[in-house]
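There's a structure below that I have some questions on.
The complex appears here minus one protein chain, its other protein chains still in place.
To keep things simple, chains are lettered A, B and C as they appear, and every chain counts its residues starting from 1.
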Amino acid sequence: MSDNSFGKLFSFTSFGESHGAGIGCIVDGVPPRLPISEAVIQPYLDRRKPGQSRFVTQRREDDEIEILSGVFEGMTTGTPVAMLIRNKDQRSKDYGEIARQFRPGHADFTYQGKYGIRDYRGGGRSSARETAVRVAAGAIADQMLQTVLGEGYRVHGGVVQIGPHAIDRSRLDWNETANNPFFCPDPVAAAEWEAYLDGVRKDGSSAGAILEIVADGIPAGLGQPIYGKLDSDLAAAMMTINAVKGIEIGGGFGLAAMDGREAGDEMRAGPDGPEFLNNNNGGVLGGISTGQQLVVRIAIKPTSSILTPRRSVDLDGADVDVVTKGRHDPCVGIRGVPVAEAMMAITLADAVMRHKAQCGLF
Amino acid sequence: MSDNSFGKLFSFTSFGESHGAGIGCIVDGVPPRLPISEAVIQPYLDRRKPGQSRFVTQRREDDEIEILSGVFEGMTTGTPVAMLIRNKDQRSKDYGEIARQFRPGHADFTYQGKYGIRDYRGGGRSSARETAVRVAAGAIADQMLQTVLGEGYRVHGGVVQIGPHAIDRSRLDWNETANNPFFCPDPVAAAEWEAYLDGVRKDGSSAGAILEIVADGIPAGLGQPIYGKLDSDLAAAMMTINAVKGIEIGGGFGLAAMDGREAGDEMRAGPDGPEFLNNNNGGVLGGISTGQQLVVRIAIKPTSSILTPRRSVDLDGADVDVVTKGRHDPCVGIRGVPVAEAMMAITLADAVMRHKAQCGLF
Amino acid sequence: MSDNSFGKLFSFTSFGESHGAGIGCIVDGVPPRLPISEAVIQPYLDRRKPGQSRFVTQRREDDEIEILSGVFEGMTTGTPVAMLIRNKDQRSKDYGEIARQFRPGHADFTYQGKYGIRDYRGGGRSSARETAVRVAAGAIADQMLQTVLGEGYRVHGGVVQIGPHAIDRSRLDWNETANNPFFCPDPVAAAEWEAYLDGVRKDGSSAGAILEIVADGIPAGLGQPIYGKLDSDLAAAMMTINAVKGIEIGGGFGLAAMDGREAGDEMRAGPDGPEFLNNNNGGVLGGISTGQQLVVRIAIKPTSSILTPRRSVDLDGADVDVVTKGRHDPCVGIRGVPVAEAMMAITLADAVMRHKAQCGLF
Partner (left out) sequence: MSDNSFGKLFSFTSFGESHGAGIGCIVDGVPPRLPISEAVIQPYLDRRKPGQSRFVTQRREDDEIEILSGVFEGMTTGTPVAMLIRNKDQRSKDYGEIARQFRPGHADFTYQGKYGIRDYRGGGRSSARETAVRVAAGAIADQMLQTVLGEGYRVHGGVVQIGPHAIDRSRLDWNETANNPFFCPDPVAAAEWEAYLDGVRKDGSSAGAILEIVADGIPAGLGQPIYGKLDSDLAAAMMTINAVKGIEIGGGFGLAAMDGREAGDEMRAGPDGPEFLNNNNGGVLGGISTGQQLVVRIAIKPTSSILTPRRSVDLDGADVDVVTKGRHDPCVGIRGVPVAEAMMAITLADAVMRHKAQCGLF
């Protein structure tokens, strides 16, 4: 029931601030006898780690995960899996103006207004640092789904637009995401983005992005109508990620302009059962998976922390000009890919368990 | 905990199928001593009622609401408010092919796959008929918010695009939504849409839409980070509405292409406290309301039930061509407006209570 | 999440007041393709019905159940099952003093204090009339458990003490509960209780009771540690029943005085696997079922509505003497048996689903 929890049966609860003692989470509902260890989880975290290219933040965070419970001799026991990432380098230092100023586009103003207090160091709880623990939780979800759904299952994704520059979908190849610093499925676009992002950074600005996350090998039948629809849960999941301002399933906003005769996905008998002739619905009908590829896109706003001075106010309500120094991601969307993948895996793991509970009894 | 419930403190649980005995809901968490009666709720339902213009379905549904509990002498008592709308005209009739065929774009295929059984009459549980009870629940939420937030509060919205035809935002006037059959805030666009929709219908097709729902008079501080963010809850709420395939907050997908220097909403001291110079974030930062107008847009796909024959399969997996007869909405987005307003009111009522519980104690 | 809901996966939400339009509930999470109809549920309600002997209230309530949703052609569809019992005879009448007086032992005072308003007619929401819908929900749970657990499964129980008169456990025979008006498993005690209760009633007083509810054929492994323990869920379930003031599992309070060498249930290999030599733990160890008989006892206080005048105060805080007229149960514990059975069945159905979700995946 916690506001810091996500998921109903496969659930996790996160804690921690950017510059506190550490961040972590408790993953509950994990099936027993699943092989899990730090070695299994760490690679997922490494994909999100800062400093992997010049297009992401150069901060040093090792994000080394420690499993505190729920695993015994390399296997889950069915009890909650707690994980901890210690924050390095929390030396007390002068945070100066940041303690009193509200950075535009950040949650400084709203946290202060809501709680009357905030841990201003590095954004505190509202920092995207929290997303590291989602990736750890997502790793367990992904491992579970591999076990339950088998070979064909895979959650993956990438960046399909940076700033105004979208990929050419005729070149879309998901295998390309490992070959460039943007998780971009179009190698030509990826090459172009390098120059674009270098320019953005030189201008003291930042860029937004659109991410596409897909799941293969998802059986039909997942999702609980009416208020536990798979797409509703996915929308909630994605919208909790920092800087996300939009989400669409399948054709999404484009469907609004489509002719009704084109929009619905027709079917025909195929050699292995019914086949859809199209996937405008992104693999979900009536909140339940169709067995097709699950397709979700999310819009991420430009990084709010930029070198260009911005107008704002301080704790006393007086005008100030805020300059955010430090080593920020010019486009937070890039490192958002493993986070969004994690949220999709968690949502699916939960959906699998909820479906099994109701429909797998007899 | 029910999959047919929405909301954490102000919550409702819905039941009912399109052609069963009736539809209804239980609204729980309603504060005591709120003036509520059928007369208060019915006008909300009437805005969603079929047959109000030639652009919506001509089915006869009175949608007459009966309050079964939780109200005593015209006031809520703090106990659950149950409401019932009896379905008229449930005479057993020949449903013929619909019992065995999967209508493209509908949930027929997925319900059958998930449950191994489905009430095929009129779409059963997956019918948009269920949304009537959300409007009833939303009416109570709206009344509560009027009491708690006072004068300036208002949730309202309209259709800002039908098919490929968007409004001209320079003409946007929310007072216009009452003056045309589309809840359209641009009178010029509304006039043009008439001819467009007539054409769509004559073609045996249907149109999608984009809706914009806004809330005025919302105080800063609503929303619970990290997994109870106001925008995450709104995304979940909207995505549960039939035919919705996308949701965005404020600038939404447009923010992805915006320059970082323009995207963040700057602030300056104003006569009554800090003022935002823009609202790209749609009234939410870090999942918490800023005190600005709350702005949500949703994408609705074209009505799946159209007169043009569509390719599909039946229960045996054999190819069939489906023709959906009957009196369907050429654009379900229109009647979606009161439903989306209701879901926003419910989400806000819940957020108000959750905020009060944690931050209003001392 | 509603405070008027019980259960996590197999859940129900109840509504209704004693003298309002009706009472009812929504049962959610019901597996699809379970044979359910009014005819299946009504016999459960009839066991709780008033007027079956001179030892229970003589009020006329037919408690005729109507299924509003979730059942199609005699089978559940996986969608929420809503049920309604209309209240008969709600003619407006003079409730006179009851509207202003707080009946001792009742919830009049606390509801008024909490909500500042109450539906005083017949106790409103706090009336035991609400328990009828639990029996209806329990009927569905019981049917589901019969399907899932098979032949040996049975939830049943009875009254093992009325006032100070306990049964003789050497005579305990659960088959006897159908043969007397007390659901008493000891025919000799049942005969003695008749005279005792007649005397209580003549004195204008009432009697308390202890109920024992057991479940047979429960597999080992149900229950979710640490805060979803089977016995914790059972305790919560039972304590929601009107007039219940205590609950114990297995040896219960008697275990406090037992020697540690006797208390733990030893085991030995048996022909069909490990066998317990005793059941002091009532079929639960560490919150998880052992596979033995599940044994729960609950204490029910004497009916608060008695003919003898009681001292109290009214809405203005002035002293009054309250005499409760009407046809009240001299011992509410008797009709509590089917209610407690229902709550156990619901708790078990939920436990089965939660166990399956986590431990039945691979």
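To be clear about the criterion, contacts are C-beta pairs under 8 Å (C-beta built on N, C-alpha and C of every residue); 3 or more make two chains touch, one makes a residue touch a chain.
Values in this document were obtained by computation on a predicted structure and should not be read as measured data.
K.L.:
Quick check: which displayed chains does the absent chain contact?
P.N.:
A, B, C
K.L.:
I'm checking contacts with the chain that's been left out. Which of C:Val40, C:Ala99, C:Leu172 or C:Ala263 qualifies?
P.N.:
C:Ala263
K.L.:
Which residue among B:Ile98, B:Val135, B:Ala243 or B:Val352 touches the omitted chain?
P.N.:
Selected residue, touching the omitted chain: B:Val352.
K.L.:
I need the residue numbers on chain B that touch the omitted chain, in ascending order.
P.N.:
Residues of chain B in contact with the hidden chain: 1, 9, 29-32, 78-79, 144, 147-148, 225, 352-354, 356-362.
K.L.:
What residue numbers in chain A mark contact with the hidden partner chain?
P.N.:
So the residues of chain A touching the unseen chain are 1-5, 7-9, 11, 13-17, 20-24, 26, 28-29, 32-33, 66-70, 72, 75, 77-82, 84, 114-119, 124-125.
K.L.:
Quickly run down the residues of chain C that touch the omitted chain.
P.N.:
These residues touch the chain not displayed: 1-6, 8, 14, 102, 104-107, 109-111, 113-116, 125-126, 130, 161, 163-164, 200, 203-210, 220-229, 231-240, 242, 245-261, 263-269, 273-274, 277, 280-282, 284-291, 299-304, 306, 308, 310-313, 317-319, 333, 354-355, 359.
As a convention for this text, only the chains that are shown with their structure count from here on.
K.L.:
Indicate which of the five shapes (line, ring, star, complete, other) describes how the chains touch one another.
P.N.:
complete
K.L.:
Using mean CA coordinates as chain centres, what's the gap between chain B and chain C in Å?
P.N.:
39
K.L.:
Of all residues in chain A, which are in touch with two or more distinct other chains?
P.N.:
Touching at least two other chains: 1, 225, 354, 359.
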